[in-house]
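A single protein chain has been omitted from the complex, and every remaining protein chain is retained in its original position.
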Amino acid sequence: MPEPILRVKDLNKEFKTKSTKLFSKSVPVKILKDISFDLLEGETLSVVGESGSGKTTLGRCVLNGLDATSGEVVYVTNDEKAVDYLNLGKADYKKYRKDIQMIFQDPYSSLNPRMTVFDIISEPLVTNYDVKKKEVEEHVADIAERVGLNPHLLKRYPHAFSGGQRQRIAIARALITQPRVIVCDEAVSALDVSIQAQIINLLDDLQTEMGITYIFISHDLSVVQTISDRVAVMHLGRIVELASVDSFFENPKHPYSEALLSSVPKPDPDVKTDRIILQGEVPNPGNPPSGCEFHPRCPYATELCRTEIPELKETGQGKRHLSACHYADELELRGVWHANQAK
Amino acid sequence: MKQMRANKRSTEQPLLSVEDLKVTIQMDNAVLKAVDGVSFTIEKGKTLGLVGESGCGKSLTSRSIMSLNPKECETTGEILFNSSLDQKLKGLNILDLDPTGKKIRSIRGKKISMIFQEPMTALSPLYTIGNQIMENILLHRTKNKKEAKQIALEMLRKVGISDEEKRFNDYPHEFSGGMRQRVMIAIALACNPELLIADEPTTALDVTIQAQVLELMKSLQDELGMAILLVTHDLGVIAEICDEVAVMYLGEIVEKAPVHEIFNQPKHPYTKGLINSMPILGTGKQRLEPIEGTVPLAINMSHKCGFYDRCTHRIQGICDVQAVPETQVSSNHSVRCFLYNEHEEDEQNA
Amino acid sequence: MKRSSLLKKIFHSLKTHSKRNATGASEENTQDYYASQWSLMWKKLKKHRLARFSLLCLIVFYIIVLFANFIAPQDATEYDSDYANAPPMQLHFFDEEGNFHLRPFVYGIESTRHPETYRKVFVEDREVKYPVQFFTEGSEYKFLGLFPTNIHLFGVEDPGEIFILGTDGMGRDLFSRIVLGSQVSLSIPLVGVAISLIIGLIIGGISGYFGGWTDAIIQRIIEIFRSFPTLPLWMALSAAIPAGIEVVKMYFYIVIIISFIEWTGLARVVRGQFMSLKKEEFVLAAKIAGVSTGKIIRKHLMPGIMSYLVVSITLAIPGMILAETAMSFLGLGIRSPATSWGVLLQEAQQIENVALYPWKLIPLFFVIFSVLCFNFFGDGLRDASDPYKK
Partner (left out) sequence: MLKYIIKRFLLVIPVILFVSVIVFFVIQLPPGDYVTHYAAQMAAQGEKMTAQEITEMRQNLNLDRHWFIQYLLWMRDIIFYFDFGHSFNYNEPVTAVIERYMVLTLVVSTITMAFTYLVAIPIGIYSAVKQYSIGDYIASAIGFLGMATPNFLLAIILMYFSYVNFGNPLLGLFSSEYEDAAWSWGKVLDLAKHMIIPVIVIGTASTAGLIRIMRAQMLDEINKPNVVTARAKGLSEQKILYKYPTRAALNPIVSTLGWTISSIFTGSTITAIVLNLPIQGPVMYEALLGQDMYLAGTWLLFMAVLTVLGTLISDILLAWLDPKIRTEIKGG
């Protein structure tokens, strides 16, 4: 059983909306609500949800790119020490900051167009370690080769590279400090399918080679399924389901997950699933519905759902399959597994 | 082979036939062939999917049909629109028409309509939804404002906007993304077009909303019987609603077949590559098979297969020197690849 | 240049495609991929013919500013009332007999009274020829402000005079005065912009980087500054400059007044750029990598706003040239004996003066020309300023 590497506890994040009206108070919008989970060493935990569900904010808060409003992220270091990652002391900051890195969605805006690729990749290294110039060069060349970049092209500027190659640069930058955790924020969403597959495979290889732990943020369930060990589903700032990938795709325990799964178009004209189509739109996070926030769109909603917020708790699927639905164990929800296994 | 096609044409004329469409853009010091000799037909009431990765020329192809390409593009070829309702348009090449003239305007919005990827920017923020729907109706259907409003309200109901009387006077920014795309569809279908061109209509939407919009398009097609040209990069969406699929790569259609055949018996190495590199939901954690390399530039291309550098089946001395002909592997399945030249002969021999 | 979104998409994919090619096969312009922002900008700017030409003209202008004392045949104080209001002299290559002279010459001039209006008019004295001489001796000055010398670029032998653009009401050579005036008229804007830039960078930078309350307060202050009508405020402020103070001090005051108004504009540019750059993901990436705030500003933000700053500076200068001219013209700015283009134009205030001595409008040409040059150059820079966007 792998040990947790990150323990996220009751993470909350509020944004103050900028009020366009004069003299009226700005209302804080809750983007993250009591997020708790353990990230196990060496696993890939995917975070899925619609736009506005707070998954990107979660990724940024976990590695302290954004200040969380409350809650804590405990990082278990290499030598088994637990440190509060959101409030690192000066010495710890220097020591552990580099252990969690990030890869962004947009390979265009995530690379500074005014720096050479070499400078981009080496920046985290130079910032965090006292290394000689020669060593830096060796390291960068080494890592570039590993992610499939021609080391001879490193003196070029990012604009000389295509989207897929830029994403490789971003991966190289994230890898250079030898982090233990990488947060991939929609890291392959902006790429064309054929390139997307290249990058997914690359991430997979790196994990096998270097034992990196991923938090993989994505809206694309098909991609998620090919790469993850566990899946967390977010809806309006809350985790509504958390399960291992098999268990999730086979037996989803939240109506929202079921709807998400059935909405994904299957690239197979012969499979005509009768799908569950959610009515209506994602509610406004500034004015969330009462009770279970999914109830206005939920086909199974009852009076209880309208009034009481369900807790994220264990389900009949076992200890490691959590769901925040009052009727998690009563509903017979459809996964996507059987359909294909039958085929 | 040619005979067969001719036969088909004589029995029933397709609603739209595009022959050898070329779109070129003059760059600073080169000519970019964005669309290079594309031909396809769309039958009445059917859905053709045009699929390809970004930059393959699918958007320009779709816009050529309405003669909406930017001024900087030079568009040549033949686009015949055989309206069953308007005999006057028979035999007219849309590309020959003055792109701002009366004739093309009587087709746009009435016979052929279009929906776009970004419903927010495609709608004007300055006018109410009602105003923007009525505009179309007043132009093509009726001059009576009251009647136009009734039609507009009916359309809004049809695309699933409840409370349409009130929503009629709302502005686009008061709608969510999915709702805006519904409004776009309402505008496009307000005049019962015979052909709807949908350019990445769901790309900007969440999966749940995408499912809603696709469902809506399907049901409206059943109800109104228009043909659809669906432009997308998502094979999943294609499988969902298309009858026939054309796969584009680097400005050319490399494979064209009914949707079942594309997914079950893809012929072109690129099509195969695309399907293999797509993660398919429900198959578990698996290793993908990506296409190696990247898309080359369509500038100053020599006579070779555009996929040559990335192809695992390439034949040196053939694929890199000769222009690739289109090969018919069955009556409705064609592919642009040397691998199937023999097949053709075999078939003919047999 | 704005194009339709579709075209943008095409060009965008095109660009990335061409890059893909470059990483594979060798290509002619792979140079570009090793080119920094500035060299790319320069490359784009070079394509802009008007901007290139303007830049050339500006360089010439500033060379003149640098060597003004050397180029001007007279110094600022030299005058000869005998030659008041003399028209521009013609340079001759052919004499009366039609002989060609390689070295151009001027005739002597004599003033006479017009038989009817009794106004003083000048006629060429065809008897005396003064060949134009180069590197002649004239009044003393310090070359580049350092080496005392009396060599001037050109002149004629005594007692001849050369007024290629005529003289003013006191008999001062207009050409010399324009050249000397350019020192003030073209340097005040530069110094003014420099001061505004420093203020703008600091205040705008603080406002943009920290945001929140700091930003709100600074924004209010800028708003108040901007709600002053520029021109009357200028007039009021320059009315406060005591008459008869030293030239240097006066110069300094004018610069202060001009930059006093201009800094708010630059502060806004800086703030806006900081704000938008701050949101770029590469800044977050640097932050996550543990890069310090100071270094983020220095390495990521500053280079990003530099090009915009250069553009807004270039476009701010013409306004300052015009402002100085207007102030001096009204007698509120630089005052005689110091000279600037605005001072020279004071004589053009009376319509009679212009009607009789139209060459007094010549300084106007220099004002317009330099302003146009800055505008065109700035426009070209703006187009080239973001080489990564098509």
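As written, the chains take the letters A, B and C, and residue 1 is the first residue of each chain.
Quick note on the criterion: a contact is a pair of C-beta atoms (placed from the backbone, for glycine too) under 8 Å apart; a residue touches a chain by one contact, two chains touch by 3 or more.
Nothing here was measured: the structure is a model prediction, and the numbers come from that model.
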Listed residues C:73, C:138, C:290 or C:318, member touching the removed chain: C:318
Options C:115, C:145 or C:232, residue touching the unrepresented chain: C:232
Residue in contact with the excluded chain [from B:20, B:96 or B:174]: B:174
Options B:16, B:32, B:95 or B:114, residue touching the unrepresented chain: B:114
Candidates C:146, C:248 or C:351 - the one touching the absent chain: C:351
Residues belonging to chain C that touch the chain removed from view: 2-6, 223-224, 227-233, 235-237, 239-240, 242, 318, 322, 325-326, 329-330, 345, 348-349, 351, 354-355, 358, 361, 364, 367-368, 371-372, 375-376
Chain B residues touching the omitted chain (full complex): 66, 68, 100, 104-110, 113-114, 116, 118, 121-128, 135-136, 139-140, 171, 173-174, 184, 187
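Here, only the chains that are shown with their structure count from here on.
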Whole-Å separation of chain centres (CA-atom averages), chain A against chain B: 34
Chain A and chain C, separation of their C-alpha mean positions in angstrom: 54
Per-residue multi-chain contacts in chain A, two or more chains: 162, 165
Overlap residues in chain B, where contacts from two or more other chains coincide: 54, 294-295
Residues of chain A defined as touching chain B within the complex: 50-51, 162, 164-165, 192-198, 200-201, 204, 219-223, 225-229, 245-246, 249, 259-270, 275, 277-278, 281-282, 336-337, 339-341
Complex interface listing, chain C residues touching chain A: 15-17, 19-20, 22-23, 30, 32-37, 280-282, 284-292, 295, 299-300, 303-304, 387-388
Interface residues, chain A side, partner chain C - complex: 60, 63-65, 93-94, 97-98, 100-102, 104-106, 109-115, 120, 123-124, 127-128, 150, 153, 155-157, 159-163, 165, 170, 173, 177
